[in-house]
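Here the complex is missing one protein chain, while the rest keep their positions.
Which chain is which? They are A, B and C, in the order written, and residues in each are numbered from 1.
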Amino acid sequence: MEKMPKWADVVLIPLISLILAALLSALVILAIGEDPIAAVKMMVTGALGSTYGWGYTLYYATNFLFTGLAVAVAFHARMFNIGGEGQAMLGGLGVALVCLYIPWPHWSLALIFAALGAALFGAAWAAIPAYLQAKRGSHIVITTIMFNFIAAAVLNYMLVNVLKPAGAMDPATARFAEAVHLPSLHELLVPFGINFSKSAPANVSLLVAVAACFAVWLLIWRTRLGYEIRAYGHSEPGALYAGISPVKITMIAMLISGGLAGMMAINNVMGEAERLVLNSTEGAGFIGIAVALMGRNHPFGVFLAAILFGFLYQGGAELALWTSIPRELIVVIQALVILFTGALDNMVRIPLEKIFLALRKEKA
Amino acid sequence: DPALIFDLGGKFDKSFNEAAFMGAKRWADETGGSFREIELQSEAQREQALRRFAEAGSNPIVMAGFAFADALGQVAADYPDTKFTIIDMVVDAPNVRSVVFNEHEGSYLVGMMAAEASKSGTVGFIGGMDIPLIRKFACGYAQGVMAANPDAKVIANMTGTTPAAWNDPVKGSELTKAQISQGADVVYAAAGGTGVGVLQTAADEDILSIGVDSNQNHLHPGKVLTSMMKRVDNAVYEAFSDGADMETGFSVMGLANGGVGYALDDNNAPLVSDEMKAMVDAAAAKIASGELKVHDYMSDDSCPALSF
Amino acid sequence: MEFLTIIQVLDSTVRLATPLLLACLAGLFSERAGIFDIGLEGKMLMAAFLSAAVAAVTGNVWLGLLAGIASSLVLAGLHGVASITFRGNQLISGVAINFLAAGMTVLIAQDWFQQGGRTPSLLREGRFGGLELPFAIGPSDAEAAGRPLSELIAEAGMFQQVYSELLSGHSILVYAAFLAVPLTWWVLFRTRFGLRLRAVGENPAAVDTAGVSVVGLRFAAVAICGLLCGIAGAYLATALQAGFVKDMTAGRGFIALAALIFAKWRPWHAMGACLLFGLLQAVALRFQNIELGSVTIPVQVMDALPYILTVVILAGFVGKAIPPRAGGEPYVKER
């Protein structure tokens, strides 16, 4: 017998956790001497009050969709991929190479191959931790953390010593050719007579991310591979019994995960910066963890959570622009969200279970 | 209102960004005006900050740091009615004023002082990120050292190859210790926030240091020989004062127009002897008049006095 | 390479290994008790900030140290509540704590000092100075001789160089960190508390049925972890540097974890691992690109070396590292 209806587990607990995180965040804002209500107002208008705000919110959400899905897929196989950051960095490298060295006739073709390149590089970066986990039992959490640092060094080396145009000061690649410029939402929506802000960076990658969401949903709940991933995630002895190879599933799940994280680069590198800079990932790999946790590892949940975090990011940027509240406030809010939805969920669940039990007894 | 955008080192790096901030503050104090400002957290924010301020009607918008060049190149054309000022880099657009400094000239002067103050005949240079701009500092410095003491040795180190190098006091401190062990007894830090660690260690280890950008003499009174002043504050102040109808184009700030120089105040007065001062002032006059030409590393990517 | 240069690199190794060692021992206590802690980084960062802040405000470095420890203990308590009391996921709790510290430090610092998330630079009394051992050549000798210290040391004999440069002149926290190693060993393997602590990381049910509180033991371990992380953070901000700058721990918490695995959760080995990582950092700091014959090792390789090494170690090339058996799992009596 279930202790609690499923909807309570899926909707009620995250919601209550979120409210707790929000309340605590409000206290933090109060504590630094600012007005939480005004801050929230500014965040909401800044992030959702205009097509400009939406453009940024959706741009960030696109990043988080990719990294969130990456964490979610790995998590279905019970692996905690903390390496989204590094995988996304390497994905950026893949995109840069594809965009810099091949003269593309049209952005659509470039997008397809850039996405492939990004996924390939991201997957390759996940492959070693995956292999070590599968074959040597090295803890994937530690190895993926280490690979984040190593990715930063690799990127650093590539940008400083290989890709930086001669004479340039900052470690970044040259700007990509005009032909690989991805249409922004503005450009996409003009034909429909919608005037979306021109300066916002949200672009066609958003559609790719949404498609990825759907694809992940199909993969996990409608295919044999997804079935095997979930079965392995729930029980390794069970998987062995059913003839599901743990090594194979570990590898495949991590490769898909790394590929998804890498594909984030079509948004931030190809769609926004149009060149590869250091730290272009901006911690989106880590946000992906929170996004997946909040979304309960379901693509639709990930979608909602990605929008929430996109909102937080853009709202936070607005706060930093117009007030003296540092952007780190957003980091704190994220921390609280992760803490309450991820680590302290039992704090909400236990009393809730008691309530539901009491309700049921009453009914019986 | 005008707006000021700081680079990654942050507003209070005691150096470059802080100088920019001081300029803006001076303007605000004098005119009673107000300005917008933002400290960036990441590369990706540059363009967003520029656009946001431009759309919100800030004019002019001043950005401190060469790293804005790419973003500004993208944005400037979209806001033809907004004036931009970029420091340390040239961006060719009708509504952009590019301010560059002759850092090699100022560094030459402090190099002379270092050579004079050194007992061991070995002096050090610690740069931030290894980019041509910082090599320009190092090269001017080395030329000054050689001018004062042709037998002197200059040890030059860079902190790193990425923007993180502007903000790594631990590494600055370790590099200083390494240079001290190689005999250096005067160290010039051109490394933004990293320099804080350099100056600190120099003071701890009882040798002299030379600050950069802002006047850093007060950080460790009696331990900082001087500071190479790069008047970013003036550049910001001027841009703010000129307001929305400022002249755009290319502007060079050198010794001749007070754009660079060395700092002398109560904190370092006991360290600077009269003859040292006379010598340096003479050199400064010659450079200002064009009689003495200090080689600029960035002109041909090479340095006669130092190899990297 | 010159002898003195080697000594100086080793000297800087000791300085750089100290925060790693403290954090590593912190992790050792926690993980030996079955609580994984990837939040070492966050605790150190928080302690670094608060110790610098309090030292800056009061001008007393010892008050700073206490404040740093207290703040680290608060985060440790949070980790304990999440992972022991509420049996949450220890990894997630650790991630959250890292985020929390990264954000809170800057937020409070900005609110408090308005210096862009830093503390003011610490003056002499606000910092831990070097401790001069007897008979060592130190700043006082230099002052007496009126010559730079480096000269005096360069002229001294080899033994004196080792003694004065490498062994003497560190802050008291460095000596404390290295003393903590035998102390940790003794506590773990020679005391009742240590026996119980190790047992609770291997099989909490055995401890529970033996009539000892699992929760109490684990909280004690987490608290010790907090204490040591607090010292590590305070060392970073008030001894190694003179103030707090944002993200100043720069991944040291993760390297400490790696060292812990390398050491297979043993105190003496932990010291060895931390010294190794410290050495790698010292070399990477001092030398930009290292030339080995015809090949040049780029600085990025040196920067990444500790992490690469960790992966290699994890891959089991130096024997399998078996973590405490109950590690990472909340203790749940009721299925």
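Please note the rule applied: contacts are C-beta pairs under 8 Å (C-beta built on N, C-alpha and C of every residue); 3 or more make two chains touch, one makes a residue touch a chain.
Just so we're on the same page, contacts and distances are computed from a predicted model.
Visitor: Given the options "Cytochrome B oxidoreductase", "Phosphoribosylformylglycinamidine synthase subunit PurQ", "High-affinity zinc uptake system membrane protein ZnuB" or "ABC transporter ATP-binding protein", say which is the protein name UniProt records for the missing chain.
Guide: Protein name of the absent chain (UniProt record): "ABC transporter ATP-binding protein".
Visitor: Check the whole complex and report which displayed chains the hidden chain contacts.
Guide: Missing chain, whole complex, touching shown chains: A, C.
Visitor: Of the residues listed, C:Leu66, C:Ala154 or C:Ala206, which one is in contact with the missing chain?
Guide: C:Ala206
Visitor: Pick from A:Leu15, A:Leu109, A:Ala242 or A:Ile355: which residue touches the chain that isn't shown?
Guide: Answering carefully, the residue with contact to the hidden chain is A:Ala242.
Visitor: Touching the hidden chain in the complete assembly: which of A:Ala179, A:Ile194 or A:Leu357 does that?
Guide: Result: among the candidates, A:Leu357 touches the missing chain.
Visitor: For subunit C, which residues lie in contact with the unshown chain of the complex?
Guide: Those residues of subunit C that touch the unshown chain are 189-196, 198-199, 202-203, 205-213, 325, 333-335.
Visitor: Which subunit A residues touch the hidden chain?
Guide: With respect to the unshown chain, the touching residues of subunit A are 1-3, 218, 222-224, 227-228, 230-231, 234-235, 237-238, 240-245, 353, 357, 360.
Operating definition for what follows: only the chains that are shown with their structure count from here on.
Visitor: Just say which it is for the chain contacts: an open line, a closed ring, a star, complete, or other.
Guide: Here the contact pattern is complete, since every chain touches every other one.
Visitor: Which one of the chains is farthest from subunit A, going by Cα centres?
Guide: B
Visitor: From the mean C-alpha coordinate of subunit A to that of subunit B, what's the distance rounded to whole Å?
Guide: That gives a centre separation of 39 Å.
Visitor: Measuring centre to centre with CA averages, how many angstrom lie between subunit A and subunit C?
Guide: From the centre of subunit A to the centre of subunit C is 31 Å.
Visitor: Report the inter-centroid distance (CA atoms only) between subunit B and subunit C in whole Å.
Guide: One centre to the other, that is 35 Å.
Visitor: Among the residues of subunit B, pick out those that touch two or more other chains and give their numbers.
Guide: 39, 161
Visitor: What parts of subunit C, by residue number, touch at least two of the other chains?
Guide: 117, 246, 300 - these are the residues of subunit C that touch more than one other chain.
Visitor: Would you pull the subunit A residues touching subunit B in the complex into a rising list?
Guide: Residues of subunit A touching subunit B: 52, 56, 156, 160, 167, 169-172, 175, 198-199, 201, 268, 272-273, 275, 277-280, 282, 317, 320-322, 326-327.
Visitor: Quick check: in the complex, which residue numbers of subunit A touch subunit C?
Guide: Against subunit C, subunit A makes touches at 28, 32-33, 80, 82, 128-129, 132, 136-139, 141-143, 145-147, 149-150, 152-154, 156-157, 160-161, 286, 289, 293, 324, 326, 328-336, 338-339, 342-347, 350.
Visitor: Enumerate the contact residues on subunit B facing subunit C in the complex.
Guide: Residues 10-12, 14, 39, 119-120, 157-158, 160-161, 167, 169-171, 173-175, 177-178, 180-181, 183, 185, 193, 196-197, 200, 205-207, 219 of subunit B touch subunit C in their complex.
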